[in-house]
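Of the protein chains in this complex, all but one are displayed in their positions.
First chain written, first letter: the chains are A, B and C, and each begins at residue 1.
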């Protein structure tokens, strides 16, 4: 047992930091620190910088652009870029459909899609959730009926994050309506420009537009856009969801947010003195920091266990802890950030959302505080709600 | 809507206080403040003082010694005696078997038992719980078989509080083994001196002896000891359990314990100053006080609703709140009391428990702190665990 | 002790609930919010007709002589409807300034106008650095003849953009955080030197930044003691917090009702999700939190009219702390139990959640009031 980073790992960490210093423009970083949502052009820019360096898709097979880093190095890279903060790669391409294509796609699909994903030439979105399905993903209703060399797809997807920017959507569709729930589902790649694909925005309670409904009406999809075998889509979906976990704790992001809380708490006054000097406030913040430090080590333990047995891509059920604690901590930090602002959390800064030209209200850094708190209620809901995660642990780990 | 006490109620409160001042010996009160468990002789003494005054069984029908007070006056009496604190009447007689006999017993039973209960001539204990039953009370297995003018009772009861002092036990026994769960149960009064009744102590984690196992082996019980009808015992048990709620929040006791916390926190030092001057400690205490104040008003709302519709003896399911919050607050206060003691909570004072003559360890008032915390874990378990209470609210109030 | 409403109180509650039920549907509210005012002038007229604006004032002043109980009834109903109108700032805060701080002339001049719905008021108190401290006042009022000249800036003035007149705290003497030397001034929103910049709040109401640049007011603008106005301000804010406590109960109850309904209709894994015990218990936790909040709100209501400042303030601190705690439990659980739809603007529960969140910040958050109460020695120490 040795809980220190090796010298090689420390050197790698410094290399990442140096790369970030040199290559990430300060204004992109500043926007992220401000709590602004990432802009498409920023993410495209940054993805291409990473791709040129060969770091766009570290966890992919080396033949498709992966770095061959062990899980610990991958973790260090993730942690450093989150803490910095740098824009995080578009998960729908890099972490979701990419690995699915790399693992289950045919040679043509790999050759065509993977380089475009790594370079963010194609913006991907996810077509899994449907209205009324929620955590019961397999109850999906969207149907794809074979018609010659096409599937004709009809149905509705929802909670499609950043779908408004998307070129492609990967969908779970029902190809065998007779089969039992999880059977009869296929994994289909759909060009968003196909006639019959319509994207409608969903405004969330923070006032932002992050998610969408996607309506699919008689959408004709070439059969070569099927990934793997027909009716085996559920297996690929499980594989995909299992890959989510490394990132889900978001330790680096929470560290960055805590740094931001400290920074702003030094500016806001309470009782005529900086809030950061208020022992009670620091106690609350410290309590979160402790939880975060523990989570970081919990995550490292999961990563190390992965490293040891080889990355099978199968989730360790104990990693549901990462989702539960990670989301709790993220929510605690957004709540604290709002608390820092006191009464100044109240104004709704329209310009943040719709680009209108009202003059900023002081302090302008308060603009994202309450929306951030509202928005982050989602993290204990999506990706399998925390209740679902606890069910998983109860069954798979505790045997209840 | 008027949330003040009436002048009459205030006058009554003063009358109760004056009575307590005049009649309750200071050493009995001091033992209760110390967190000592009530002694049999103290409770017998005090019950007889109350009985002479006519206040031993306020909520009973007037013809059996009740005072005819409305629920609000009953509440004031309860609150004042808990806050004082005075010994609380032995619930098994006064609040449990007494009302059952008064309501469902025959004339002979009423004439014989009720005056003896009011005067604590008979010490009663409860024979409901059985090993393995827990919150599923109706799964009880103790059988009573008719044999001439006797029932022959065999079985085992457990968690029999203060059974070591008891003259009588009221039991639920199965008289019809063929009937469904809740049917076929009868309510039987058993003299503890009957051959075949054996009491064995259960030592609890606080080191004390409060509860017992009661073994019943071929115990012959005269049929006239049956209350009400054979096989209707479950109805009487539900009636009995429904009567528990007025007292269950224990607002007065928690107030008294908070006063004690303040008193002792003024004596214990933290950072070289009285703990009571530590803002953080007071914040924690204040948070509990606020919850308690809210609970007091919640309780008054339940009492007032009772008063309005007449005391039907049927529990308002919302009163499960009183159990949930009441137990949480009791547990919070015992935890705070232990916290006051800091490292001095550690010694186990044998003399508190077994009367041995070790010299007291300083401070002697710390003796009951940790045992109190341990002991009070029970309050969220007994009388229908808090989980059961939440099931009740979910079903009966929320319709889920 | 009597927790029942009188016949008049029941009528008040029922008729207001009926009005709001008819006029405050989800789409209605969206329309009011999108309008120029950001609320409904028509409903304002109807509140006036119902006597709501006259309610808190003494009959001899032209009011209806309602107590904190009537105010609580109204506020709970407005909370349930998520009403947007400037009732709280005009009738409750402004009304309390008039009632507790107004001399005969001031009462005679302004109360009838408020009661008729013709005068809207707001309270300009928060400053950039004041956080929740009422005594932190950087805005100055310099004596000038018999009047004063005001300079400074106020933040987050609720309904400041529609108010005809503003109650303003300004420093007449002493240092920024002195308890003495604070005056209360009633300033015309259109007076020379007053700049009002309105905006929407996170919960869909309206507020404003207000700047005072050499604003001259006469002696008649002073409410109470210009050198020692803080006790008046505290009393007004106590009155306001008791009212917001009642509004919070309305908001929480509505969220809970929506959530329980949703648990009954929403199906997952083939059953109504209300069948899952964990979700049932979460709904019960909300219920318990609401009942406790309702109790402490009653306590605040009971004490709100009290002249004993210590006892009143204790109750107010307790209410704010308990409702802040409970409101968070109820709001966060309401969203969690709704899942994704709770996160959307097209579903009511999120709007309640945002309102509850902002109510928890208004006039001091739960921790602020807990600490203040602890600093007084706690709740039961007396």
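By our rule, a contact is a pair of C-beta atoms (placed from the backbone, for glycine too) under 8 Å apart; a residue touches a chain by one contact, two chains touch by 3 or more.
Computed from a prediction, not measured in an experiment: that's the story for all the values here.
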item	value
Visible contact partners (per top-of-document touch definition) of the missing chain	A, B, C
Hidden-chain contact residue, picked from the options B:136, B:229 or B:277	B:136
Contact with the hidden chain (one of A:4, A:180 or A:193)	A:4
Interface residues of chain A (partner: the chain not displayed)	1-6, 9, 72, 255, 258-259, 262, 279, 282-283, 285-287, 289-298, 300-301, 304-305, 308, 318, 321, 324-325, 387, 390-391, 393-394, 397-400
Interface with the undisplayed chain - residues on chain C	276-278, 281
Missing-chain contacts mapped onto chain B	129, 132-136, 139, 158-159, 202-205, 207, 268-272, 275, 280, 338-339, 342-350, 358-359, 361-363, 370-371, 373-374, 377-378, 380-382, 385-387, 390
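Basically, only the chains that are shown with their structure count from here on.
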item	value
Chain centre separation (chain A, chain B; CA means) in Å	53
Whole-Å separation of chain centres (CA-atom averages), chain A against chain C	39
Centre-to-centre distance between chain C and chain B (centres being mean Cα positions), rounded to whole Å	43
Junction residues of chain C, two or more chains touched	371
Junction residues of chain B, two or more chains touched	283
